[in-house]
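Here the complex is missing one protein chain, while the rest keep their positions.
Read from first to last, the chains carry the letters A and B; within each, the first residue is number 1.
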Amino acid sequence: MSPLALILLACLVWLAIGLLGATFSRRFVFVTRVLFPAGALVAATVALTALLALLTQGDTPHTAMLPLGLPGLPFHLRLDALSAFFLCLLGAVAAGISLYAAGYFRRGQGSTPGLQCLLYHLFLASMGGVLLADDAYFFMVAWESMALSSYFLVTSDHRIAEIRRAGFLYLIVAHVGAIGILLSFGAMSGGTGDYTFDGIRTNAPEGWLASAAFLLALGGFGAKAGLLPLHVWLPEAHPAAPSPVSAMMSGVMLKTAIYGLLRVTFDLLPEQQWWWGALLLGLGLATALFGVVFSTVQSDMKRLLAYSSIENIGLIFAGIGLSLVFAANSMPLLAALALTAALYHCLNHAFFKSLLFLATGSVLHATGQRNLGRLGGLIHRMPWVAWLALLGVVASAGLPPLNGFVSEWLLLQSFLFTPQLPHGYLNMLLPVAAGAIALTAALAGFAMVKFFGVVFLGQPREEHLAKAHDAGRMERLGLIWLAAGCVLLGVLPNFVIAALDPVTNFLVGAGFAPAADKGSWLLLAPISEERASYSGAIFLGGLLAFTLALFFVVRAVFHGRLRRADAWDCGFPLLSGRTQDTAEGFGQPIRQVFAPFFRITREHPSPFDKEPHYRIVVDDPLWHWLYLPLAWLVDLGTRVVGKLQRGRIAIYLLYSFVTLLALLVFTTR
Amino acid sequence: MNPLAWLPTLPGLPFAGQLINLCAAIMLLLAFAMLAQRRIVTLINLFALQGAVLCLSTAIVALSTGQSHLWGSALITLLLKVILLPWILHRLVHKLSVKWDVETLFNIPTTMLVGIGLVIIAFNVAQPISEFAGTITRATIGIALACVMLAFLMMITRSKAVPQVVGFMSMENGLFFAATSATYGMPMVIELGVALDVLVGMVVFGVFFFQIREKFDSLDIRHLEEKTKQE
Partner (left out) sequence: MSLYAFATQLLTQLLELLIALALAPLLGGWVNVCRARLQKRCPPPLLLPYHNLLKLFRKDVLLAHNASSLFRVAPYLIFSCMALAAALVPTLSTELLFAPAADAIALVGLFALARVFIALAGMDVGTAFGSLGARREMLIGFLAEPALLMVFFTASIISGSTSLATIVGTLAHHEFAIYPSLAFAGVAFTMVSLAENGRVPVDNPTTHLELTMIHEAMILEYSGRHLALIEWAASLKLFAYSCLGIALFFPFGIAESTGPGALAVAGVFLVGKLAVGGFVLALIETLNAKMRVFRTPEFLGTAFLLAVLAILVHLLLEGGR
């Protein structure tokens, strides 16, 4: 059985599982304990198959045709290195999330688990479809069903008005994006009417039409990924969705947009312009900085993570942009390095962000709170979730020896060793861009310390937190799966790079796995060992060994005596959960340093208030600069158009008559 | 002929190019330090230091290339910008007692960020010029241009009169430096003329400061803006 057929079958099994779930939606145990784990198993199969295909198949893609779709345009399918990599990502992360979801969905919260099961597996299958599609039509069908299934998943708690609004916003942005993608495919087919990707490849447009296609694709996929001006749906939709769905959306769905952009830019369009790369780089860096600055000032834990996703997407886009710049200047090896960094970061982000979103799901279940200001001290009640989340936090902050560091390291390496590009400004701006990336990474550390410290450490800020319970067995299993991924991806980068080699070979015609392979499997040295090298395994091993040795030496030489006492706190006696920093307090330095970024509204208490009240709201200024004026313009336009509506038949007849006349004159001229 | 021809030359001075580059870098560093400086007294000292570095680099150029008239401009720089002007400025500040912190119109990191942008532009603009110039100092044209732009930026972002004047004179430093690096200096007559201009300018400013302060009790130029609005 060919890998393509196996993966297609897996997608069909997902659909079947979904349908089973919908049919037996009353049988709760069956749905949660059998169907979701079965979905996880299927996902693991997908990951394994795709990985094998990636490692063994070489350059020959598998193709197939389904007898479905439009007359004359059946569904074309294709499994090549690029789609195999993203399918591997989808399967590996979905396996963990499905395991977790088996323990997560409860009765009486939003839609019934049976319906969730249907939508969830439809979502998975349509993402698989997006990655397998080999013609524009099937791609759009899968894309739309992905958008719709995720919309219904987001609005599963549809009785809450806020969630309905968030879902609506998501739907609008998703469809504006879909229009962009559709138009981009139109521009690429160039009027030939051949919408298979093979057809597009052979008669792809050049010149301004190619640029137009790229820009439309950038807008369309950027809207899905959360690129800067189109990011607004992300921080609304992620908190609204149930946690496994947020994890899936943030971890995997955003990556399908990356996949689409890579497919269009590197595969379908034959020649890349360097300014596309510069544009992507600029947008990516702006998105990354914007996302991370906003994530540090959030007080809702899922919003914080959503903004952090925006940041990571920005970094990925920056990597792709750099790769484009190199590819357009025919420097394939460097293009491969930057692209590897971007793809690696896709994988890493998928793991650690899903892990963190799932952890918030457990916290939400245990406490019913998303607001950081009402959490705290959960490490005592939920040690499993806390320690696993700590791994995610360290990875997400880009700290060695976990996976987030490796991809940021590769990204910085590719920025650092820019040879003389034939663009003076670009040569000087690239090191500055590296500085922006470093700043982003450091700020991510701030956001993550805030997230972990406020949720899990300190004293509980509310009384009922003392009754919080740890995650169940299935939930734990899912978390462990993802955390293990974070560790393994960080410790064994050479395997990942070897697997990425066919992808970069396919996209930019070079891979640096042979160069990186010169050292041992322990050592990651992308160009040469003198130039740069890093070893996550030795790093982790050294750190752990030293820490353990230190522990025992201190015990042996001195003693291990320990007494419990009250906290010291400089002698301040009235210590309570209210004397700690709140989430707002912790974000205060950032608010002050980056004040021009925000729209801050404060409510100060007056001295005469019976119940003094302090409130601070930090808003996204883009709403006010971009979206509200846009809404106003649309409103204005509709009002102008509305004036045509007079309610008298004579006037409508007049309109038709004038149109008829105009058309006659126009056609006979 | 050149009246300064008796002065020493040392054509084979090792590392001359590198030393001049170092001086250029320090000039740029000082330009940024001035941009970021809040205190007027320190600002004037930095200005004097920049003059000293300029003097040093001119002297190195003179020594290594044998362009002996450059000794003259080095001397003018030393007298005027390291000794005389800072002294006048210190006196002014003392008499006007404006030792307090400089108010800036933008916050300092933003100004610095803009400054970095200007440096990038200056470096790139200067690239074609430095390819033409045949001097050993040609690489520093970009830096000289950047110094001019940064001084300009400082004049724009400061709201008090004294720092603006310092910015003005620091701009002149940059111009001098640019001339030295591109063509080994301007003809002596022009340099003398410019130096005199700066001096006269300083005196005019000095008189002007006292006038503004008598009128408005402050050196904040925003008062002047209000005045023009009223009229």
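Simple rule for what comes next: a contact is a pair of C-beta atoms (placed from the backbone, for glycine too) under 8 Å apart; a residue touches a chain by one contact, two chains touch by 3 or more.
Small disclaimer: the values here were computed from a predicted structure and weren't measured.
Student: May I ask you to name the displayed chains that the omitted chain touches in the full complex?
Tutor: Across the whole assembly, the hidden chain touches A, B.
Student: Among B:I26, B:I44 or B:L89, choose the residue that contacts the chain missing from this document, as touch is defined above.
Tutor: Going through B:I26, B:I44 or B:L89 one by one, B:I26 is the residue touching the chain not shown.
Student: Taking the entire complex into account, which one of A:M1, A:L68 or A:A567 touches the absent chain?
Tutor: From the options A:M1, A:L68 or A:A567, the contact with the absent chain belongs to A:A567.
Student: Tell me, which residues in chain A touch the chain that this view leaves out?
Tutor: Per the touch rule, chain A residues meeting the hidden chain are 376-377, 379-380, 383, 390, 393-394, 397-400, 405, 409, 412-413, 416-417, 427-428, 431-432, 434-435, 438-439, 441-443, 445-446, 448-450, 452-454, 457-459, 519, 523, 525, 529-535, 538-539, 542-543, 546-547, 550-551, 554, 557-559, 561-570, 572, 575, 577, 579-581, 585-586, 588-590, 592-593.
Student: In the whole complex, what residues of chain B lie against the chain that is missing from view?
Tutor: 15, 18-19, 21-22, 24-26, 28-29, 32, 36, 107-109, 112-113, 115-116, 119-120, 123, 139-140, 142-143
Here is the rule we go by: only the chains that are shown with their structure count from here on.
Student: Can you compute the centre-to-centre distance for chain A and chain B, using the mean CA position of each chain? Integer Å is fine.
Tutor: Their C-alpha centroids are separated by 50 Å.
Student: Mind listing the chain A positions that touch chain B in their complex?
Tutor: Result: residues 424-425, 428-429, 432, 596 of chain A touch chain B.
Student: In the complex, go through chain B and note every residue touching chain A.
Tutor: Residues in contact with chain A: 110, 116, 120, 123-124, 127.
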